[in-house]
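Take a look at the following structure, please.
Missing here: one protein chain of the complex. Every other protein chain is in place.
Each chain gets a letter, A and B, in the order it is written, and its residues are counted from 1.
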Amino acid sequence: MMFSITQLFLFVLSLKFVQSTPLAQRSTSYNQTLLPWERTSSTGYGTLTTQVQDNGAVLRVTINNPPINLYGVKLLNDMSQFLNSLVPGSTNVSTPAPKVVIFASALPGFWMSTTNPYDTATSNALFNLAVAAPALLRTLPTIFIAEIDGRATGSGNEFLVQCDMGFAGPDAIVGSLEVAIGGLEGNGGIQYVVRRLGMARAAEYLLSSASLDAETAAEVGWVNRAYKTSQQLTTSVNALASRIALFDAGALNATKTGIRANGPSSDQVAADIASILRLFPEEQVLLPKWLTLSQNLTANEFTLGALRSVGEVEKLYQ
Amino acid sequence: MMFSITQLFLFVLSLKFVQSTPLAQRSTSYNQTLLPWERTSSTGYGTLTTQVQDNGAVLRVTINNPPINLYGVKLLNDMSQFLNSLVPGSTNVSTPAPKVVIFASALPGFWMSTTNPYDTATSNALFNLAVAAPALLRTLPTIFIAEIDGRATGSGNEFLVQCDMGFAGPDAIVGSLEVAIGGLEGNGGIQYVVRRLGMARAAEYLLSSASLDAETAAEVGWVNRAYKTSQQLTTSVNALASRIALFDAGALNATKTGIRANGPSSDQVAADIASILRLFPEEQVLLPKWLTLSQNLTANEFTLGALRSVGEVEKLYQ
Partner (left out) sequence: MMFSITQLFLFVLSLKFVQSTPLAQRSTSYNQTLLPWERTSSTGYGTLTTQVQDNGAVLRVTINNPPINLYGVKLLNDMSQFLNSLVPGSTNVSTPAPKVVIFASALPGFWMSTTNPYDTATSNALFNLAVAAPALLRTLPTIFIAEIDGRATGSGNEFLVQCDMGFAGPDAIVGSLEVAIGGLEGNGGIQYVVRRLGMARAAEYLLSSASLDAETAAEVGWVNRAYKTSQQLTTSVNALASRIALFDAGALNATKTGIRANGPSSDQVAADIASILRLFPEEQVLLPKWLTLSQNLTANEFTLGALRSVGEVEKLYQ
């Protein structure tokens, strides 16, 4: 499938619309006995569950979309609905939204994987959801902490780097696979990787589609810090979240706003998104091989390798 | 006390005025036998003394405002007058101003503390001085080095991160306390912390109102480097200052200007200042407790703790 300039234009327009439309108009499918941002395994597609901490000031969100936490149709819909539930004024409950949200994973080995580009690039609705999610991470007053102890690659990495901060456990692997598959870490990904690593190291890792272990990721600033055990990771993230959640919501929001003023302009994000669409036809040459090698995006040897060896990369190009 | 939109407008206007008014029109109280930038314990409020090094090319400024080097009425006035004495053309002495200024402290345990928000937020004159000081650090041709071997917190940290560089000794503690007290590290503080640490680490430390020891501060880039002893700190800072002071003033100025082009826009600084004023009513709920706990901003156990334990933070919210 190809996109015309007109479609691109309409898409960029729709983008703005997605971000500014009153959330109250949206359909909601959450259980009415839960608070709007609460999820059980039976809400939505069941890929997100929530756990209230610190009397509701902190919310732990666990991603559970086996086998690899693919950021595909189900997770994308659940995540989108969840993030929208945090938009101020979007619901009519009087309970204040959590000040801090922690994103963790229920699956060993995976925090959040990529999308299936066929899904997002060929469905306007999904593409719009995929674009809108990081925008909400950037602009919502909520403080987002990524607690990663598995693979955060591709769109999963785009999501990670646009959280306010990220902490890694021993099994974390972060990185972009996009260039290897003929695409780019667009939608804010490149821009936030540059802000965490600087231009030269961003070039090294993004252009080579390399993925990094927790220790290296912390050294170059891809994550804030690496912990030696999963338990230390969770304990430390909880302690940080609890401390932040003590403070005045206005002070947190003003500080987040001041920090985020250093993020990319919406023009720059739109330019990167336009590159994604422009490259999609080229990408389609590689995608069938990628799907075959990964046995349709499941946790086989190829997927677990996260393109870390040149041998794996070469298979894509044979 | 509250601020109307009009007051805010007038304030922002006044800001520009403070920064651009000819300095020669200002009152000066320094001893006429000293050069305009020289200070003894009997000039101004006596919170700053100066020592000439390298035949006047380097000036060591020692902050001495017991018990905690509060950046309050006295220090703020002295600092403001001092910085203004460095403005080119502001005085009619023919001696060139020092090329390098080192800020150090006479008090063990403290480099420069916060302001008392009651003073600055309720007096337009003081607020304008507080706003104008970092602007002078950014724009004066002088190279400013912070030599810190004690607490640099709150406004003291805002001052530190807006110097051209900073070096830490073993007793240095840096950090923002603002969010914990319901405010934000505005007036350039957030923006320069982001430039030193990146967005993700700035978020971690600013949102949790954490303070860091010298070693950690150097690791994350909050200061340029940490030294193991106070003597190494002073020796190294003096050596660096002497070397810089050898060079042509035009070359130094052009380089500083090129570097500072990467600082925040004046619009962004103004937006953060507007947030300070907007949050002040909320902050007033916490301030009485803060003053009580710190025994009116003296060097008691609470102040020395610099909010490093959660227990201390919780006392503010009980």
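Some notes on this structure:
Heads up, the rule we're going with is that a contact is a pair of C-beta atoms (placed from the backbone, for glycine too) under 8 Å apart; a residue touches a chain by one contact, two chains touch by 3 or more.
Quick caveat, the model's predicted, so the values are computed rather than measured.
Among the residues B:38, B:164 or B:272, only B:164 touches the chain that is left out of the figure.
Residue B:196 is the one among B:196, B:289 or B:308 that touches the chain missing from this view. Contact with the chain not shown here comes from a single listed residue; of A:38, A:178 or A:248, that residue is A:178. Per the touch definition above, the residue from A:194, A:249, A:291 or A:304 contacting the chain not shown is A:194.
Touch with the chain that is not drawn comes from one residue among B:89, B:258 or B:311, which is B:258. Although one chain is not displayed, its contacts with chain B can still be listed: residues 143, 161, 164-166, 192, 195-196, 221, 223-224, 239-240, 242-244, 246-248, 250-252, 254-263. Where chain A meets the missing chain, the touching residues are 178-186, 190-191, 194, 198-204, 206-209, 264, 268, 271-272, 275, 278-279, 282-283, 286, 310, 313-314, 317.
The working rule: only the chains that are shown with their structure count from here on.
In whole angstrom, the spacing between the mean C-alpha positions of chain A and chain B is 37.
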